[in-house]
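Complex shown without one protein chain; remaining protein chains in place.
After this line comes chain A, so read on.
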Amino acid sequence: MAQTMTTEVDDGKVRNDRSKKDALLDARGLTKRFGDILANDRVDLIINKGEIHALLGENGAGKSTLVKMFYGSLDPDGGEIHWDGRQVEIDNPAAARDLGIGMVFQHFSLFEALNVVENIALALPNPGNMAELAKRIEVVSRDYGLPLNAYDVVADLPVGIRQRIEIVRCLLQEPRLIIMDEPTSVLTPQEADQLFLTLERLAGEGCAVLYISHRLEEVKRICHHATILRHGQVVRECDPTKETPASLASMMVGADVAAVSASAQKPQIGAVRLGLKGLSAKAATPFATALNSISLKLHAGEVVAIAGVAGNGQGELFDAISGEMPVASSMIEIDGKACGTKNVTWRRRQKAAFVPEERLGHGAVPGMKLSQNIVLTRHSTGDGLISGGMVSIQQASVMEKRIKQAFDVRVSHDDPEARSLSGGNLQKFVVGRELDRKPGVLVINQPTWGVDAGAAALIRQAVIDLARAGSAVLVISQDLDEIFEIADRIAVISRGYLSAAEPAADMTRERVGLLMAGGAEAQGEVA
């Protein structure tokens, strides 16, 4: 997440003029810090009884952190929470449940081998008689329009029904506040409509709902009030029914910030180095996104950025380009050579380099030393790391020192395990490991995710310098500040569709926001 834009003016901040007498949950000055990152910075939030309250923000804005403090899975570093007029400390999820706070998670915590009633019984403090519980489940679920068969085995149920189980599990505990984290991301439109009816009914009964979603249309449709987080701070509160999706998007991404120009140096555009031609792939798992006929030409000398909300196919696109997910041969070309079926090693030998989103466990092996992590991606790129099948530890440690120095990677002792580095330092190392090769094509997913401002600036500069030296760089990012800072052209990915890449100078945040909220999809379908 970029923290370079700390000078923005809080002109959008609206004083909370809603009556406080109905306040159910009143958070004052909640602060949470993770290492160098201030995830929540003096957040004030009031949720009234019977209110569907939207919590909006880009990825990394601090929504999950805030919600976890309400649900007792994180301890705040500062600030206080008032519940029904009394100050409380929520030490753990059980304490949250006792207060009447229920949570429906984005990814379900259900045991597939068990049936509905067993799963629910496991989560209740006093489940009582199973047959009675089963009857209660069927009554309550039908009552709220989310009918369930108590004895269905979870493994046989579709995602929409699984979510019902989670919701009914919450309802059985008679919650006064339900927190929902992106509940519709796994639902069909019809299932979502059903859910909205249930939420409206709950609100009518006085239950409050804290609703986290990226789908601005549905926020506008069902939410009574919205709080917008950005870089860990509340930047705005509004009545979403009086806004448009575009205006909500611009509040999230901070359109009030003056756009930064791409780069002082004008790019010398050369030949196409990376070509995507009708790249399509089916979703591998229920949580994955299918790629739909993505086309893009990436030229030597330019930085193209792909914007988009998390989970819209960025990871799948990265895996397809890197070769971890094979596709049809003609769909991907590196320097004119079709390579959709080739593996990642073959592509690296074609002078392509890749930096995945997840540093630990994908870009680097957590329990291995940095020198060994160099072998991870450089073993077959002609760096003299392997001779006769043997790994040259000497050469690896020479390279480790060189990369540490060039990219200012700060470590506590010589050649530590990757897991011991801070996020920013590890990212500098992982990026440095690839840039050290002077790759012809660089694909980098979330280059400065969770990285402190200094490291982020260094990485962005290095990426621009690489492009200006004749390489082609594809940056996948959710950070619009970053995208406008470094990109020559910008495309937007939404639900696995990619909009046409347009010059950054012609792009506005509003337009990017609209493309994110489904415009890219419409464009992709037409194309």
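Here, contacts are C-beta pairs under 8 Å (C-beta built on N, C-alpha and C of every residue); 3 or more make two chains touch, one makes a residue touch a chain; residues count from 1.
Here, contacts and distances are computed from a predicted model.
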Would you mind picking the UniProt name of the chain not drawn here, from "TIGR02186 family protein", "Carbon-phosphorus lyase", "MoaD/ThiS family protein" or "ABC transporter permease"?
"ABC transporter permease"
Residue, one of A:Arg348, A:Lys404, A:Lys428 or A:Arg460, that touches the chain absent here:
A:Arg348
Out of A:Leu25, A:Leu56, A:Leu74 or A:Leu99, point to the residue that touches the absent chain in the complete complex.
A:Leu99
Options A:Ile47, A:Ala61 or A:Ala364, residue touching the unrepresented chain:
A:Ala364
One chain isn't shown here. Among A:Asp152, A:Glu243 or A:Glu324, which residue touches it?
A:Glu324
For chain A, residues touching the missing partner are 86-92, 94-95, 98-99, 322-324, 343-345, 348, 354, 356, 358, 361-368, 372, 375-377, 379-380, 386, 389-391, 416-417, 419-420
